[in-house]
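Only one protein chain is missing from this complex, and each of the others stays in its spot.
A and B label the chains in the order they appear, each numbered from 1.
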Amino acid sequence: MAKGKTKQNFLKGIVIENPLFVSILGTCPALATTKTLEAALGMGILFTIVLVCSNMLVSLLRKLIPEEIRTPAYIVIIATFVTIVKMLTNAFLPELYSSLGVFISLIVVNCIVLGRAEAYASKNKVFDSLIDALGMGVGYTLALLSMAFFRELLGTGGFTIGQIFTFIPKAKLTIIPAPYTISLFSNPVGAFIVFGLILAVLAFIKNRKDEYKAYLVKQEKIKKQQEALAAQQANTDGGNK
Amino acid sequence: MSKEIYLVIGISVLVLLLITFIVSFVLYVKTPAPKGCEDMKISEEKCASCSHSECSFYKKEGQE
Partner (left out) sequence: MSIFVSFILAIISSMLIDNVVLSRFYGICPFLGVSKKVKSSLGMGIAVVFVIILATLICWPLYNFILVPAGIAFMDTVAYILVIASLVQLVGLFIKKFSPTLYKNLGIYLPLITTNCAVLGVAQGNTDQGFTFLQSLANGIGTSVGFLAIIVVFSCIRVRLESANTPKAFKGLPIALITAAIMALAFIGLQGLFSGIQL
């Protein structure tokens, strides 16, 4: 595959086919784990690891797995990788493990992983599947981070690092003074509001773009009509003379 | 009972579960839908917000 195409394959997961904001997949962890930036980053990384591994294995085995039992096979593959990731997290990052809780296990039923295995990895080569999974994983992580950014900023007034990833020093950045924070945004309510508002803003931008495109098409049409009319006019004028 | 026997039981139960899943999945997909339900397909109403992959489970059925 050409280099440009690979880049496009990677970027499509981030922008055009963003799993969270465009396809609206994997919403459960998106609402539950975006209370703080760190938790969102942790979730995104674990998710990306599982997605990359399962996509590559599915792609490797795509000719071996019979058509009829594809879905069961994919579920077992994904569940195995989730178990591995869960055990590793528990061993090396116990804080992340306890803060994400059951949502690490729930990566198994995340629509995106099964969806990518089914829609992409089962039909494409290993390298393409790897790039596709990386793009989707990074796109999902960025989406989670953008939600967590607003929730943590408005809910706690700043950002705290070092609480979940204990290997970096603890630090706290305060932007909004404590009396002016809205703790509602740390609650489930805030998750729904932030997600709804982000989707609304994206829909607004998309509507505007569509309107502009429709406007351009219309302008073009009018221009062509006028040209045709002018040509006709010129023709008839020429004929008259 | 020694620990090994428990381990064997545990692993065999897991394998049994896997076989149950595969068999029931294949049977489910192959069983024809009852009368009057043949035309039930994945319509946009059901999958509108979760797009394709939530529906991947019965995509094959829908395509039949």
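Structure notes:
Operating definition for what follows: a residue touches a chain if its C-beta (ideal position, glycine included) is under 8 Å from a C-beta of that chain, and two chains touch if they have at least 3 such contacts.
Keep in mind that what you see is a predicted model, and the values were worked out from it rather than measured.
For the chain left out of this panel, the touching residue among A:56, A:109 or A:182 is A:109.
Although one chain is not drawn, its touching partners on chain A can still be listed: residues 24-25, 27-29, 31-32, 72, 75-76, 79-80, 82-83, 86-87, 101-102, 105-106, 108-109, 111, 114, 184, 187-193, 195-197, 199-201, 203-204, 207. Take chain B: the residues that touch the chain left off the picture are 3, 6-7, 9-11, 13-14, 17-18, 20-21, 24-25, 27-28, 31, 33-37, 40, 45-50, 53-55, 57-58, 61.
The rule we apply is simple: only the chains that are shown with their structure count from here on.
Taken together, the chain B residues at the contact with chain A in this complex read 18, 21-22, 25-26, 29, 49-54, 56-57, 59.
Every residue of chain A that touches chain B in the complex is listed here, in rising order: 23-25, 68-69, 71-72, 75-76, 111-112, 114-116, 118-119.
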